[in-house]
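To start, the structure under review is shown below, and the notes come after it.
What you see is the complex with one protein chain gone and the rest in place.
So, chain A:
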Amino acid sequence: MIRLVPRTETPALLQVVTPVLAVLATMLAGGLLFAVMGYDPVAAIKTIFWDPLFGPAASYSRPQLLVKAAPLILIASGLAVGFRAGIWNIGAEGQYIIGAITGAAVALTAYPAAGMWIFPAMVIAGAAGGWAWGMIPALLRNWFGASEILVSLMLVYVAQRIAAWMAFGPMKNPEGFGFPGSRNLQQYPAAANPELIPGTGAHWGVVAAVLAVLATWFLMSRHIRGFHIRAAGAAPRAARFAGVKPETLVAFCLGLSGALAGMAGLFEVAGPAGQITDKVGVGYGFTAIIVAFLGRLHPVGILLAGLLLALTYIGGELAQLTMNLPAATVQVFQGMLLFFLLGFDLLTRYRIARRITA
């Protein structure tokens, strides 16, 4: 029989190799799945992983890569900081939605005024909204010991209800012929988040994502706060001895990841999405959890993982269009990726051994 035996030492190389292995295994298993469903597996994998970048229609899909990767990277950077400390914010999706709403609220209130201050004010409001939504699980944990995992997750559903109410009620476009949904911010220049360099897909969210990667890298490797976060995750008692207050860390990590998620929501609603609808949340907040782990909670890893998962979004849509693959393909792929990653991760902590009979 084969068993798992804890490793005494973890080879450093495995840390880098496992995510790559997970991606390859996902392609393999995905191909197998397509073959069983009667599609050409090689063509399907090529459509998802190759064509968006280098295929015939690449000029349309390539800009989409940055558009989709930006919110993933922005959110995942914040989540990873908390995950390093053992603080599990699972509700980034909710913070994203609230950030989109509070950010849009600034624009809709200011409408139709023009002014340089409007867009920055929206960004701040979006971050503040996400921060506040993240502080709810933080305070509940600090005051009552409530699990931040459950509370943050539940708040996603509350946020979705609030978004629906906004889209049908207070934020409904008065000139929208009764259709649900707010004004389109793309058509309101002072509030719009346009493509900065034509043909790249890069909007302010991309800039923010790059800044977030740099800032969290700096925080985790150079700043004492990041050091304390790592210490708290590795040995909570030692961190407390060093002088870390667990309550402060909980508030900091949930607040930071909430603010970044809220900002991502604002950039999306002011840019690619354009308006508040009952479907503002499209799952970036959940996918970002996969991005964070696939990227090994490391800023550079997150950058790469964000681009890869963005690719699965675009490739999935492309495959749906050109090959008639089911719409659930993307989710299946992302699910498989996490599954394989966790599976291979086991091998960094355990090695396989044959059972020796007693």
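What we mean here is this: contacts are C-beta pairs under 8 Å (C-beta built on N, C-alpha and C of every residue); 3 or more make two chains touch, one makes a residue touch a chain; residues count from 1.
The rule is simple: contacts and distances are computed from a predicted model.
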item: Chain not present in the shown complex, as UniProt names it (candidates "Iron-sulfur cluster assembly scaffold protein IscU", "4Fe-4S dicluster domain-containing protein", "ABC transporter ATP-binding protein" or "Acyl-CoA dehydrogenase"); value: "ABC transporter ATP-binding protein"
item: Hidden-chain contact residue, picked from the options A:168, A:227 or A:339; value: A:227
item: Touching the absent chain when the full complex is considered, from A:238, A:300, A:321 or A:346; value: A:238
item: Positions on chain A where the hidden chain makes contact; value: 5, 8, 222-225, 227, 230-231, 234-235, 237-243, 245, 353-354, 356, 358
